[in-house]
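Apart from one protein chain that is not included, each protein chain of the complex appears where it belongs.
Entry: chain A
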Amino acid sequence: MKSIPEIQQEIVEEFEMFDDWMQRYEYMIELGKSLPLIDEKYKTEEYIIKGCQSKVWVHADLNEDKIEFTADSDAIITKGIIAILIRSFSGQPPQEILDADTSFIDKIGLKEHLSPTRANGLVSMIKQIKLYAVAYKAKAENN
């Protein structure tokens, strides 16, 4: 199992192959289209992330001390961003997720999506992923 920094480094290297924004976005759109489907029952108000111009649903399950994330969005570029986040964080232990930094987003040329004025809610998505990690960590410690 690769660690989060290793996976993020892989993603950075993949994006370095592209010469311009257009190719990067085309790749993100491809990633978005290939994002595994979230169970329809999680596409409800309860799992929606507020603060996005597009709708984003994120669900998390604990599987043998590791968190499995699934997610979806009605906008394709947002789905691409989700796909990158899921690849980076899904299947990792809660503590690793909490410790992970997210500067790789900057390195793959998506810095503009980190600005608080961006309505795609990348910041909210990362926050939600970290919140799930906090919750599952607390749950594990209580058991």
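Criterion: a contact is a pair of C-beta atoms (placed from the backbone, for glycine too) under 8 Å apart; a residue touches a chain by one contact, two chains touch by 3 or more; residues count from 1.
What we mean here is this: contacts and distances are computed from a predicted model.
Novice: Leaving aside the chains on screen, match the unshown one to its UniProt name from "Cysteine desulfurase", "Sulfate transport system permease protein CysW", "ATP-binding cassette domain-containing protein" or "Ion-translocating oxidoreductase complex subunit A".
Specialist: Answer from the record: the omitted chain is "Cysteine desulfurase".
Novice: Pick from A:13, A:26, A:39 or A:106: which residue touches the chain that isn't shown?
Specialist: From the options A:13, A:26, A:39 or A:106, the contact with the absent chain belongs to A:26.
Novice: Hey, which of A:11, A:48 or A:76 is the one touching the hidden chain?
Specialist: A:76
Novice: Of A:3, A:34, A:53 or A:95, which sits in contact with the chain we cannot see?
Specialist: A:53
Novice: Which parts of chain A are in contact with the chain that was left out?
Specialist: Touch with the absent chain occurs at residues 21-22, 25-26, 29, 53-55, 74-78, 119-120.
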